[in-house]
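Take a look at this one; I'll ask things after.
Removed from the display is one protein chain of the complex; every other protein chain stays in position.
We just call them A and B in the order they show up, numbering each chain from 1.
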Amino acid sequence: MSEILDLVGIFVFALSGALMGVRKRLDVVGMGVLAEMTALGGGVVRDLILNVRPAAFQSLGYVLVPVVATAIVFFWHPHVARVMPAILVLDAAGLGLFCAVGTEKALEYGLSPLHAALLGVTTGIGGGMLRDVLAGEIPTLLYDRQLYAVPAMLGSGAMAGLWAHGLYGWPATLAAAVLAFGLRLAAMRRNWRAPLARGIGE
Amino acid sequence: MSEILDLVGIFVFALSGALMGVRKRLDVVGMGVLAEMTALGGGVVRDLILNVRPAAFQSLGYVLVPVVATAIVFFWHPHVARVMPAILVLDAAGLGLFCAVGTEKALEYGLSPLHAALLGVTTGIGGGMLRDVLAGEIPTLLYDRQLYAVPAMLGSGAMAGLWAHGLYGWPATLAAAVLAFGLRLAAMRRNWRAPLARGIGE
Partner (left out) sequence: MSEILDLVGIFVFALSGALMGVRKRLDVVGMGVLAEMTALGGGVVRDLILNVRPAAFQSLGYVLVPVVATAIVFFWHPHVARVMPAILVLDAAGLGLFCAVGTEKALEYGLSPLHAALLGVTTGIGGGMLRDVLAGEIPTLLYDRQLYAVPAMLGSGAMAGLWAHGLYGWPATLAAAVLAFGLRLAAMRRNWRAPLARGIGE
């Protein structure tokens, strides 16, 4: 079941990568490469840090799902102008799913709850950061003052906390993912902001 | 013999990195750092994913060849204006060699043909992407509408296909490398292009 949540996360991150390709006027191949990297980047980094062979290089689904996502965006995306909001919502969904699944996998490999949550955040933000850096932009994570990393931390922290209390399995993972996703959406809608250091001004 | 092809790939990628340094007006040290990273980046990522210690940190040649390439560019490059075409041709040669050698190494470590080809593409495009991102540019791979990733995929796929039919050794590796190199050159010369998604326009 965790594999299914992981594949859903790969799918929505791949959509966000392919849409970023549309926004940057890349051709279908560039869209596909960006979709693969956005979708698989966070998980590959997670698995390298856990010192296991990355799942993306063992499973057929991990490689093919971004191809499908690219085809959908290529044939179906309605107007370029509507792309950016869709990228942000899909990115929020991928963030939530990858935080929860990444934290869970790290706990299974014996990391402490704190470090598992840190690796979950890394998994969640890795793909999107790679997408933005490759597209020549400062990562949304850093630039966007609407809270981005905080929902990731709370979702990963919730996953680690549930695990530490003996609650795990796909309902716990899904709950942590939905928590991070909902907080990120709320931060975007309600314009929640973290403070700036003194002397910068608004 | 595969080691020799690998070193040739390192040499041409290092030349492309050092020439990018010239184009960006970096000094000789910056040229050298960019040459090392362009030449060794793809292979290091490949070896990390295969979960073995990167060849670049075990072999003398891997470290010294980019130093030689940097010296050649430093003393010999004729005019800055002629640099960009040379970067593109050398990059195509490195792409072909790294795709073929990377796929071969992945097959030797037991990956399936599909995943070996994916890792070969990663090896081929990794160094050049790192070079472009560090130089503050969107990777050629994404931006250039003349086919870049498709030759890499076909070269890596050819290598995996030959292997699956019991054909391997340096002639097979070289053939796959030449295939990817030739396709990339033809794509540049004949301006072959992949389609854009609807609504972007030309």
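The rule is short, and it goes like this: a contact is a pair of C-beta atoms (placed from the backbone, for glycine too) under 8 Å apart; a residue touches a chain by one contact, two chains touch by 3 or more.
Please read these numbers as outputs of a predicted model, since none were measured by experiment.
When the missing chain is restored to the complex, the residue among A:Leu50, A:Val67, A:Val89 or A:Leu185 that touches it is A:Leu50.
Mapped onto subunit B, the interface with the missing chain covers residues 21-22, 24-34, 44, 48, 51-54, 56-58, 60, 63, 73-75, 77-80, 133-136. By the touch definition given at the top, subunit A reaches the unshown chain through residues 48-51, 111, 114-115, 118-119, 125, 129, 133, 137-139, 141-143, 145, 147-150, 193-200.
Convention: only the chains that are shown with their structure count from here on.
For the pair subunit A and subunit B, the distance between mean C-alpha positions equals 28 Å.
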